[in-house]
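Heads up, this is only part of the complex; the chains shown haven't been moved.
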Amino acid sequence: MPWDEGLVNSLVYDAPDPAEGRVVSYVKAINEALTISLDSDPAVFVMGQGVDDPSAMFGTTRGLQTQFGSDRVFDTPLSEEGMMGVCTGAAMNGMRPVFMHNRPDFVLLAFNQLVTHAAKFHFMDNGQTTVPMVVWAAIGRGWGSGAQHSQAIQGLLLGVPGLKIVMPSTPYDAKGLLLSAILDNNPVCVFEHRWLMKKDGIVPDGFYRVPIGKGIYRRRGDDVTIVGASHAIELGVRAAADLEAEGISAEVIDLRTIKPMDEHIILESLEKTGRIVAVDTAWMKGGVCAEIGCLAAEKGFQFLKAPVARVGLPDIPTPAGYTLEQFFYPDAARIAAAARSLVR
Amino acid sequence: MTIRYGYKGEGAGGFERYGSAHDSDFLVSLFFSMLRIRRIEEEIERRYHQDQMKTPIHLVIGQEATSVGACAALRTTDLLYSSHRTHGNYLAKGGDLKAMLAEMHCRVTGCVGSRGGSMHLIDKKVGMAGTSAIVGGAVPIAVGAALAAQLKGEDRATMVFLGDATTEEGVTSESLNFAALKKAPVVFFCENNFYSVQSPLSTRQPPRDLHRWAATYQIPSVAVDGVNVLAVHDAAAAAVERARAGDGPTFIEAPVYRLRAHGGAGDDTHTGYRHIAEREHWEGFDPIALHEHFLRNKQLVDDAALGDMERKIATEIADAFEFALNSPNPTERDLFRHVYAD
């Protein structure tokens, strides 16, 4: 039940230029990654609440059960922790499960299995086992998602050894990173953002990978570095455009993966700009913003010309109402303001 | 097959038997409450596409008898906990319609000041004590509320509504076990509508009777016709009595049917996850139509009476929407309130 369908459909993104290649929707890009993986490796299976229903997990799993059968693409009971354990056990025994959730909030029910089991088995049994599994969820926002259906939990998982965390921001990355995640021999969390699903993009046909652990420059600039991932960096790119009008040249780094984090690209850019704004879709305290900010002061101190700035969520639960949401969520303007304050 | 989950109750027949024990005012009041909820839901549904209500909705059209019958067995001081499907619970427990619609319109006059939306219709004044948008989230919380009443020696029963899929969450098993262990004064009211969003029971559980499962926790468990508001009431009343008497929890399973989509406005049967024949089959057992039929047979209502009810309800609904639409939005300052309690 993507109740936010209407909202998401109302979002507007610049259309990619078909001259540049094959234009595919974000949702279709994910669907292609799943199709290719299921097709190329019998060990892959896809499970999750409603992956076989008419809404097909926002459309990402559309047609998969018909094509690959109900043994490999199946609905699950409402048992997040149990099913996370089932994935772990299957992954420990030669399978490559992809466990899809509507919302990261539901993954919190399975933290014991994800954090204390899936992420640690390979270490605990001295490498006898590998746990190649993907936990996929789409961060919600708007239309009353509220405190219990909008939580971005990447910050909670950053400090968990053994896990990888992927957060795409484009259809190209959504497909390429998901393909990499499914082929990875470790548990990988893929956190999408519901608002990106309306995006179209240039997406190559067939198989390709986007490496896990490598960030990418979305825009080059000299005055300040805006770094983050997913929907936050989408806003960062817009902020950079606004800043340019004021003569502030912002460099924008899309980390693509939060863990492992590409420290090299962050420091490389910081060395040039000396200023950094860390952005994230989650709470600022002790999460991705904090990690980036601390990293800058720890390993890039000699480059820093100004305080580090972070733009994420305030230390407040997500309100459900429309008006309150406008005050709660940072936008491109707030990122631009933060960058401006460092440069001026 | 076309009808995967059919109605197994006694239909109109059941009403005669249960009816005799109740006076006519009560019988009519139950009808009025169901009709009111139905009309409110229909109006919400009608207006939903105007996008003024920026909130998910989970309509209870077809499931009015469970909320109304169960809440008729509760006092205002008794507590009700609920899930995402809150409308019927909130209204039947005595929640304020104006505050409900204001909440759905994201106004500061909403029952929770626009922080919760439709999945958090809470009004502690009338014992609508808490809801969770996380399936199963409210179940142990209700047990905790019952434990509090027990520890404080209060004469208070606590009821929690849960769906069939909620029984798949481990925490529900944990809650049944603890409630049974402590003889907590709680009633687990399971609305079994056979579906979780668009997933049928068959893809989620082996064939089994939910009340038999609950019974293995040494909890008295019953199945009751969920479209018969009288049957629901009597089962709930007995359970609430047991709770008050200190005899511990009860589990009630009520088969019902959701005549609309899991969420949003309108029905989504056409998408193919359930057969149109199944919905039509259940439309033949509409809880409101069944009860009306019974009341008419007993000459307790006639066209005139029904007309009055409809007018009364229509006016209330119109006023409430007007209140909601004319209410102010929250301000930025409101965002920072109630993050921490002093």
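Each chain gets a letter, A and B, in the order it is written, and its residues are counted from 1.
Assume contacts are C-beta pairs under 8 Å (C-beta built on N, C-alpha and C of every residue); 3 or more make two chains touch, one makes a residue touch a chain.
This structure is a prediction, so every number in the text was calculated from the model and none was measured.
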{"item": "Copies per chain type across the entire complex", "value": "A x2, B x2"}
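The criterion applied here is as follows: only the chains that are shown with their structure count from here on.
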{"item": "Subunit B-facing residues of subunit A, complex", "value": "1, 3-4, 6-7, 49-50, 52-55, 74-82, 105-106, 109, 142-144, 146-149, 315-317, 319-324, 327-328"}
{"item": "Complex contacts: residues of subunit B adjacent to subunit A", "value": "51, 54-57, 106-107, 110, 113-120, 132-137, 165-166, 168-170, 196-199, 203-205, 261-264, 268, 271-273, 329-330, 332, 334-336, 339"}
